[in-house]
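With one protein chain withheld, the remaining protein chains of the complex are depicted in position.
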Amino acid sequence: MPEGTRAVLDGPEIDRALTRIAHEVLERTKGGHEVTLLGVPSRGVPLAQRLARRIERVEELAVPAGSLDITMYRDDLRLAPARALGRTEIPDGGLDDRVVVLVDDVLFSGRTVRAALDALGDLGRPRAVQLAVLVDRGHRELPIRADYVGKNLPTSLRENVDVRLSETDGQDAVLLGPARPRAGAAETGEEC
Amino acid sequence: MRHLLSAGDLDRDQATLILDTASELAQVGDRSVKKLPTLRGRTVVNLFYEDSTRTRTSFELAAKRLSADVINFSAKGSSVSKGESLKDTALTLQAMGADGVVIRHSASGAAHRLAHWVDGSVLNAGDGTHEHPTQALLDAFTMRNRLGTLEGLRVAVVGDVLHSRVARSTVQLLTTLGAEVTLVAPPTLLPVSVHTWPCEVSYGLDAVLPESDVVMLLRVQAERMRESFFPSVREYTRNYGLDGERLGRMPEHALVMHPGPMVRGMEISAEVADSPRCTVTEQVANGVSLRMAVLYLLLGGS
Partner (left out) sequence: MPENHGPYLIRGARPLGGDPVDLLLRDGAVARVGTGLEAPEGAEVVDADGLIALPGLVDLHTHLREPGREDAETVETGSRSAAMGGYTSVHAMANTDPVADTAGVVEQVWHLGREAGLCDVRPVGAVTVGLAGKQLAEIGAMADSSAAVRVFSDDGICVSDALLMRRALEYVKAFDGVVAQHAQEPRLTEGAQMNEGCVSDRLGLSGWPAVAEEAIIARDCLLAQHVGSRLHVCHVSTKGSVEIIRWAKERGCDVTAEVTPHHLLLTDELVEGYDPVYKVNPPLRTEEDVLALREGLADGTIDVVATDHAPHPVEAKETEWSNAAMGMTGLETALAVVQRTMVDTGLLTWEQVADRMSVTPARIGRVEGHGRALGEGGPANVVLYDPAAPVDVEGAAMATKSSNTPFRGMTLPGRVRATFLRGVPTVLEGKIA
């Protein structure tokens, strides 16, 4: 772990947070029959898969889960060289009249969610769109809020929140450390 | 990546990134809203000095699906036909604020020259007998979609290699991506230094067919016959034309590709052209996705 970095959530805490979110989703969507989970790449995608499995365990209900890449809808494309695209996989049956729950690892400025809402609009017409995040670190730049939050984490803009998942990083943890300089994305950050 | 002038400029990672990006963007064509906002406010000029409705339309559609403003600047009926030089045209486009210029030109190297004179990105859409990198990319994309991988794929490129910009780009790109290319043509239609190219060469089609995963046919213009590159259409077709009988000697999974426009009865029989193993229309559809990918990667970033 780099110097000055500390874990704010460990593996079991992440598990518990996701389990709680799964229950909340079922509660708020009245059984979850119309729910489609869409993870925002990269780490929102395994989180959406995990949520789907938990819901299935609780309700024996197969919730469609997919991914929604928002790269082409970003508002900071011109601040950095062209980025590689993530995958977009819309589950069979599409999004029309579904309750789409967007899943991401960190909610920060809100710009990713804004981009995701734009992308959704081009893909179909969900009945409702909700947002689930593992960490809400504050500092919103747009009028956006999460419906489901794993952990509210007050942070400084000089700090960096790093979510690690076993699927992508080999271990589960949420780390808080000093901000890393990022080419062309220093202001908005990767985690929007 | 600032410009796309030659397929040889792409390393394996860059070429793979383009194909991967095209794979993602291919979905856009199946959506209800076939448009992305990515290049909103960017201007793409299609500067076409040669008539090529299919290539120009493909680029135009690709740019429009990315929300770019597209200007078609064709040589006919413009100041170009009144003798304006390529440089002056370039400076005009520059003054108009073109972010990207897609150029098709009969002179080899025209795209390279243009890149000297404009600040924006230059995309070579075919320059003389030099290169046509997006055609090679979309062909590679089509092969990868159909056959899963390019690594170790055996690709025969058949026909007028000497005058083919597609062949030049294809040999370089497919080699970069790990495929094995064999050029098949009468010796008159091969460059004199072809033995230095990173590919095999064969003067006979029949020996190559059973070992090919892909046969890519190049257009052969009848005027080459008048220039004594081969004696007659009949003899060319007999030796190098792909008909149903030859198709039958290819492996079950093997594809037949053609960059178009096809000359039926010359390099390809109607039977083969209409067979499900011929990917010509698929190549056209893939061309839009591939060109979207290139436009995005050239113009989408800083």
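A and B label the chains in the order they appear, each numbered from 1.
Quick note on the criterion: contacts are C-beta pairs under 8 Å (C-beta built on N, C-alpha and C of every residue); 3 or more make two chains touch, one makes a residue touch a chain.
As the structure is a computational prediction, the values presented were derived from the model and not from experiment.
Colleague: List the shown chains that the missing chain touches in the full complex.
Modeller: Contacts of the omitted chain with visible chains: B.
Colleague: Hey, which of B:94, B:108 or B:145 is the one touching the hidden chain?
Modeller: Candidates B:94, B:108 or B:145; residue touching the omitted chain: B:108.
Colleague: With the full complex in mind, choose from B:129, B:145 or B:202 the residue touching the hidden chain.
Modeller: Checking the options B:129, B:145 or B:202, the one contacting the hidden chain is B:129.
Colleague: Please pick, from B:2, B:40, B:54 or B:87, the residue that touches the omitted chain in the full complex.
Modeller: That would be B:87, which touches the missing chain.
Colleague: Applying the definition given at the start, please give the residues of chain B touching the unseen chain.
Modeller: 85-87, 105-110, 112-113, 127-131, 165, 168, 191-194, 196-197
Assume only the chains that are shown with their structure count from here on.
Colleague: On a C-alpha centroid basis, what's the spacing between chain A and chain B, in Å?
Modeller: 39
Colleague: Which residues of chain A touch chain B in their complex?
Modeller: Chain A residues touching chain B: 69, 72-73, 77-88, 118, 121-124, 184.
Colleague: What part of chain B is in contact with chain A in the complex they form?
Modeller: 1, 17, 20-21, 24-25, 27, 31-33, 35-38, 66, 296-302
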